[in-house]
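Every protein chain of the complex appears in place save one, which is left out.
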Amino acid sequence: MVDLTQVMDDEVFMAFASYATIILSKMMLMSTATAFYRLTRKVFANPEDCVAFGKGENAKKYLRTDDRVERVRKAHLNDLENIIPFLGIGLLYSLSGPDPSTAILHFRLFVGARIYHTIAYLTPLPQPNRALSFFVGYGVTLSMAYRLLKSKLYL
Amino acid sequence: MVDLTQVMDDEVFMAFASYATIILSKMMLMSTATAFYRLTRKVFANPEDCVAFGKGENAKKYLRTDDRVERVRKAHLNDLENIIPFLGIGLLYSLSGPDPSTAILHFRLFVGARIYHTIAYLTPLPQPNRALSFFVGYGVTLSMAYRLLKSKLYL
Partner (left out) sequence: MVDLTQVMDDEVFMAFASYATIILSKMMLMSTATAFYRLTRKVFANPEDCVAFGKGENAKKYLRTDDRVERVRKAHLNDLENIIPFLGIGLLYSLSGPDPSTAILHFRLFVGARIYHTIAYLTPLPQPNRALSFFVGYGVTLSMAYRLLKSKLYL
């Protein structure tokens, strides 16, 4: 029987696990940021969420949108759209026997670029800060996809 | 050569596979729920979807939003935002050699909390039902992330 705890002794896989966990935890912070802005700005999406702030018609005025809340939600959705390909492709790439230092460079660049992307989106920093950090993360993921398909394509 | 069918003999990994498959299947039901409400309430997002209900200007009146449809879509998006970190972190955590009963407790709590979250969102139940089930799932995922990074951090 395979002792699964040994899988984690692989250097690349362990590094992937660490970076993936860090960037997923960062993504989860976006939910907390949305909740924080919804509560402090009294901006809600559902009638049952604002009953504590008033009754009947008085509560309905909190069912609105807010630029700050929408900004956090757009950053969160952009995270979903980019971190999912990184997770899927990165996991398979890690198992395809890449050079460890090349692989870890990919993971570091991706995680750094996505953290910078969030800072650029929420501050907001002037463009092209956000666009460049988006394309760094995008390029890293495509580079892993290319290396994986080049070495292991099987259709 | 590694016999991959043996990977599934690991107790924690098999439990993770079962719970992950169950919660992903539940998430897929949200698509069906959206389609059901769109068809029964005649609420569509694209012109080509409502040609069966009328022609020209007559069809355009079905391109609208509806509270019930939006509620299902928000519950679905919340699932995406929370089930993805569970999948990624849970998979890596399962491979890191956790105590089986602790690991399975994590999986059960998460799946139970997310099913309750959907019920609370769609009924809707008064708050804090939905908020509490959200935070249980959130806390379970963070707990797995913490245990994983504590035992296997490699940057």
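Lettered A and B in written order, each chain numbered from 1.
Convention: contacts are C-beta pairs under 8 Å (C-beta built on N, C-alpha and C of every residue); 3 or more make two chains touch, one makes a residue touch a chain.
Predicted model only: the values in this text are computed from it and were never measured.
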Worksheet item: From the list B:31, B:58 or B:102, which touches the chain that is not on show?
Response: B:31
Discussion item. Give me the subunit B residues in contact with the hidden chain, please.
Written reply: 1-2, 4-5, 7-8, 11, 14-15, 17-22, 24-25, 27-28, 30-31, 45-46, 48-49, 51-52, 76, 80, 83-84, 87, 91, 108
Worksheet item: Residues on subunit A that touch the omitted chain in the whole complex?
Response: 2-3, 6-7, 9-10, 12-13, 71, 74, 80-82, 84-85, 87-89, 91-92, 94-97, 124-127, 130, 134, 138, 141-142, 145, 148-149, 152-155
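Criterion: only the chains that are shown with their structure count from here on.
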Worksheet item: In whole angstrom, what separates the CA-based centres of subunit A and subunit B?
Response: 16
